[in-house]
Structures are given as C-alpha cells and as structure tokens.
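See below for the structure under consideration.
Note that this complex is displayed minus one protein chain, with the remaining chains in position.
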Amino acid sequence: MKFSEFEAETWDEMKKFFDTCLLPVTGLTGSEAPHEAAERLELLRDVMDWIESPFQGRVVTYPAVQYGGAEAADQINRIIQGVRQAGFIYVIVASAVEELNEELLSGVNLIVTPQRYAKSAGQHKSQNPAVQEQILRLWQEGK
Amino acid sequence: MAHNDKSKQEKVVFVGDSRVRRGNGFVTPPDYTAYPGKSEAFIPNFLLKEWMVGVVVLVGFLVLTISEPAPLGFPADPSASVIPMPDWYFLFLYQYLKYPYASGNYVILGTIGIPTVAFGALLLAPFLDTSKERRFYKRPIASALMFLSLASLVYLTNFAWTHYKHELEKAGVEPEHIQREEQALENRLAGLPPAGSEPQAEIAIVDKDDPAMEFYTKATCISCHGADLKGSGGPSLRGIGDKHDKEAILAIIKEGYNGKMPEMYTAAMNAGLTDEDVDHLAEWLAKQKAEAVE
Amino acid sequence: MFKNVYDWIDERLDITPIWRDVADHEVPEHVNPAHHFSAFVYCFGGLTFFITVIQILSGMFLTMYYVPDIINAYKSVEYLQTQVAFGQIVRGMHHWGASLVIVMMFLHTLRVFFTGSYKAPREMNWVVGMLIFFVMIGLGLTGYLLPWDNKAYFATKVTLEIANSIPVLGPVMKELLQGGTIVGAETLTRFFAIHVFFLPAVLLILLVGHFIMIRRQGISGPL
Partner (left out) sequence: MSHQHEEHESSHKPPVRKEMSRRQFLTYTLGGATAFMVAGVTLPMVRFAVDPILRDKGEGAFVKVAEVSKITNEPQEFHFELKQQDGWYLSTANLVAWIRKDESGNIYALSPICKHLGCTVGWNSNSNFPDQYHCPCHGAHYTKEGKQLAVASKPLDEYKVMIKDDWVYLGEIVPNTIVS
C-alpha cells in the first residue's frame, strides 16, 4: 500500500500487519534530459511493481529519494534509521542505482535493482519470482 | 364494473367560482362574424390540411437528419489554431462588427448603438408604426426599413461566409468536422474500430530488453519517439512492424521520412553505433507488430 | 371504446369546453390555403411550434447521454453519435432543428410584420413574439458550445469577447456568462444550465402567453 493510503486512526491497528517499508531510490543527478528522467522513473516503477503488487498487505511504499546516487549513501542510511524508528522492522530499497550495494547501505534488509533481478522477471509485468522468494526468506528468517 | 342504473346516480353539479364572471360559453372572436367568407371548421377539416404541411415538413426534416450528420470537430483545445466562426444566424452581427464605424474607438456604437436601436425598433414596432393601415405597400417607412435590414442581413451573412471560405483556402485548412469525417472513413476502410468505441488497444513492445533498445537510446531516436516507443513529439513506433518492413525502416533511418523526420544515420554514427547496430535496430523495429506479442 | 372513456371523464370534469374553446374555432377564409394558396404563409407559426416540440423532445433525450463537463462532454457526444443506435439521428434532429426553428420563426416574424398583424389590439402579442425570438437566439448561442469541440469553443470565445466590448456592463456580463475568468469548465456547466433549464422555462411561459393571446384575440382580419 502507498504511504498516502493510510489515515491516522487506521494506522494504529494496521501497524502490526505492515512491518515492511519499501524505500525507492531513483538516483537522479539532475543532468538528465526530461525524457531520460521519465525513463528512469519508469524503470524504477517496474521494479517497485515486483514488490508492491504481490505483497500489498504488508509492504508500505514511502516517498522516493529522487536525487543522489552512491554519494548520497549516508543520507539514505539516515533515512533508513528514521524509518526503523517509525516502527518498520524490515526495510527494502528499490533502487535504479546499481552502485548502491550492501556495503554502502548498512541498515537495509534487501536491495532490489533492475539489473540484479532483470533476468528472473516473470513473463507478466508485476511478477518476479526471485524477488518474491527473497522477501519470503527475509520474512521467514526474521520471524 | 357493475352497470349501475344511471338515473339513481347523483347529478354532478359544477360549482362556479363566484368571483369568476361566468363566460358565455365559447369565446367567439369578433373577427370571424365580421368576415362571413367561407370559414371552415378547425377540427377535423383545417387541422388535417395544417398537418399535411406538418407531415411534409417532418419528412423533409428527417431526410435532412439522415443524410447530413451533425458536425463534430476535435475536442476543444485552446492552443489549436482554428478560424473562429459563430453560428450562421450570428454571422451578420459578426461581420458588421468588423467595420470601422462599429469597432475600434467606435465600439460603443457598434455593440450598443446600432444594434440596440435596430432590435429595439423591431421590438417596439407596434408602438412606432401606429397607423391603422396594415397593408405593407401602404406603410412605406416600416416596409422600407424592413426590406433594408433584410437586404443588409443577406449581404453581411453572405460576405462573412465567403470571407471565411476564402480564409480557409488561404490557410489551406479544412474545417475540422470534415477532417474528422474523413479520418473516420479511413478508419472504417482500414477495418479499425470506429473512434469513440474502444480506443486503440495498446500494442505492447516486442521483446523489450533486446540490446537494440540501447541503440534506440544512443541514436537519440528516444528523444522523438519516447522511452516506451509511444511517441513524444514524433509518432508512436508501437506496431510499426505492421506498416514498414526492415528495408523500409532502414531507408527511413538513412533518408528521413516525408519531410518531418530528418535522416538519423549520421546521428547514430557519431553516437558510436556501427552499421551492423543500425541494421539490428531496424530489424528489431520491424519486429514491432501488433499481434506478434502473445 | 374511446368515446365511453371520454364521456365518463366528461361527466365528472366537464372537459369539453376546455378543448372546444382551444380547438373548435372557425378558420376564416383569408388564412385558409385551400381558398387562395398565398395563405400558406400563415403556417409558419404552427411549424415553428412543431419544431420547437421536436427540439424539446430531442434535447431531453440527448441529456440521457450527454455529460456537461469539459473532460467528458466531447467524448459523450462522440459516443452517443457513433455508438448508440439512432444517436446520430437524434443529435441530427436537435442540430438541424435548431437552425430550422430559427428560419421558421424568422419567416413567421416577417409574415406578421408584412401583414401588419402587430397593429392594435395585438401589440402585446408582437412584443411577446420578439421576446421569444431573443430567447430562441439565446438557446442557439448556449447550445452551440455544449459539444465542446474546437468550433464551439472558439465561437463562444468570440461571442463573449463581443459582449466584453460593451463599455460598462460588458466585462461583468462576460465574467457572469463565463462563470470565471476564462472560457472553461464553469462556462460549459453554466451554459448547459442556461440552455436546458433557464431559457426553456422562460420560453414556455412566453409561448403560453403567446397562445392565450392568439386564442383570445383571434387571427387578424383579412387585408
């Protein structure tokens, strides 16, 4: 579910079900032409679709970090700490920046990027078995 | 319903309203008795004649609605360049306002002055032309004024319409509703569903992650045909395989297309693509067919 | 069968005088085309009314499919004209009816003018007639915008510009008709309301007045 779909009152009881936060990182530098920026966002939207549509009842998508690639890693880490304080147990980063990997992003549970999981994309747009499997394993270990 | 005996039924008496003067039955307008002539009962005799005229007019009217469909242009778009034309019965006013003494610094005269006088006189005609005489040829002023305004109406409307037609030719533009009808005809001949039913189903890109996609971006085709080949500025390339085959696409890349698209071969070359890449790109584009994706 | 039903009602409500008074009047010779064909000009009033009835009916049926907002107006008109059976006929009736009713009304006005039938005692009927003329022109003007295609949009823009050029009242009238500062969403819904509710209401009242006067005073005598 998107962050905008929750009201204050409903969030308290829904909190215990939604323990995973999806943080998109677009990694724009600002030097892109308008259509290139659009293309990057579209790329990221497909990646987020792999996570959002099958796990709609447990994942909350937070507003994306639009600008800043690898050099913004520590800023993204601070955001991830913030998200954990908000009560989320797992944080998944969907990033269109290949350089952002596990060393740079310390606090994140799973990083999903187009290149890493492009090969296993299911023949239907919103399906990526490898990503789903990763997330399931993440939830099973965490339990 | 039981046939109850009529006589026992209580007679219904229509209670008049005391304040309303009891009329003397039918209103016999004085005029008829004053002119005995050969008058005729309205129902059914005259009404039948009147409705014969009604039937003829209705048939003509229905034939008109069947033969000439109501025009419909393209959706309103404030940035469209369209020669504005009001409905035909406003043309005379529209044309009149173009004259020097009805616009510019005489605009008060044009918008309030003369129209108010003209329409005001028409509205108050019975109070201006108060003589008893009714035959128009015996009322020179009123009739002359009316003939004058009729003549000017016809002249102004005709002038506005011919001017509009002239402007259309000069601008080389066809009125939109005719364009839309031609397009609808073409669609019907090409067997596409009529506009307004389902908008063209989206044709998906055939094998999206083919390396040709990079050539497509590098050779800057993306800047006009859009990231998802749906076209931004340039036309959509979805289903282009149905329209042109590989050689035709190669030719288009090399020489451009009907004056709108410049040749892109040199752009591809200095973007670092080899001739083989461009060939592969053309082949990939030729595969973009509507029903190929299953 | 109808006779008995009619008698049954007539016994209870005495409706005979009502329609007798309306319909059972002698038709004098000078308006009867059967006697001299030049009297056909007296038909224009009746035809105008006949087409007005067609306009009201076709207009009512069109509102079953038409949507007066700027996103859907055009699509609804295109949908009803291409997808719905007889849609093109009904919209055609309304479109051509609009032009035809103005032609017929104009001919009717000319007939009354040139036969001097507006002379006393029928001055009021002429004034009511002219008011009907202006209401019809208003209906044409507001109705023209409703399909919200380019021709309609720009024609209305021009007309409102003309209204705007009236010195004092102009800008106020334009703003009022536009329902805002531009020709846009508010204009369309406002024109729709004027075209479908306000002007027809005024028209019907004027028509009733027009018919009552014609019944009361009868047709003007021969020239």
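A few comments on the model shown:
When the chains are written out, they are named A, B and C in that same order, and each has its own residue count from 1.
Here is the rule we go by: contacts are C-beta pairs under 8 Å (C-beta built on N, C-alpha and C of every residue); 3 or more make two chains touch, one makes a residue touch a chain.
Since the model is a prediction, treat every value here as computed from it, not as a measurement.
Interchain touches from the omitted chain, evaluated on the whole complex, reach A, B, C. Touching the missing chain, out of C:32, C:58, C:156 or C:178, is residue C:58.
The missing chain, though absent from the display, is touched by one residue of B:48, B:108, B:128 or B:178; that residue is B:48. Where chain C meets the omitted chain, the residues involved are 50, 53-54, 57-58, 61, 64, 72, 75-76, 78-80, 83-87, 89-90, 93. Of the residues in chain A, those that touch the hidden partner chain are 1, 14, 17, 53-58, 124-127, 132, 135-136, 139.
Counting over the whole complex, chain B has residues 43-45, 47-48, 51-52, 54-55, 58-59, 62, 196-199, 201-202 touching the chain that is not drawn.
Here is the rule we use: only the chains that are shown with their structure count from here on.
Relative to the centroid of every protein C-alpha atom shown, the closest chain centre, again from C-alpha atoms, is found for B.
Ranked by how far their CA centres sit from the centre of chain C, the chains are topped by A. Mean C-alpha positions place chain A and chain C at a centre distance of 63 Å. Contacts with at least two other chains are made by no residue of chain B. Residue positions of chain C touching 2 or more other chains: there are none.
Residues of chain B that touch chain C in their complex: 12, 14, 25-27, 29-32, 34-35, 37-43, 45-47, 49-50, 53-54, 57-58, 61-62, 64-66, 68-78, 80, 82-90, 93-94, 97, 103, 107-108, 110-112, 119, 122-127, 129-130, 132-136, 139, 142-143, 146, 150, 175-177, 184, 194-197. On the chain C side of its complex with chain B, the touching residues are 11-12, 14, 17, 20-21, 23-30, 32-35, 40, 43, 46-47, 50-51, 54, 70, 74-75, 77-79, 81-83, 88-89, 91-97, 99-100, 102, 110, 113-120, 122-123, 126-127, 130-131, 134, 137, 140-141, 144, 147-155, 157-159, 162, 165-167, 170, 215-223.
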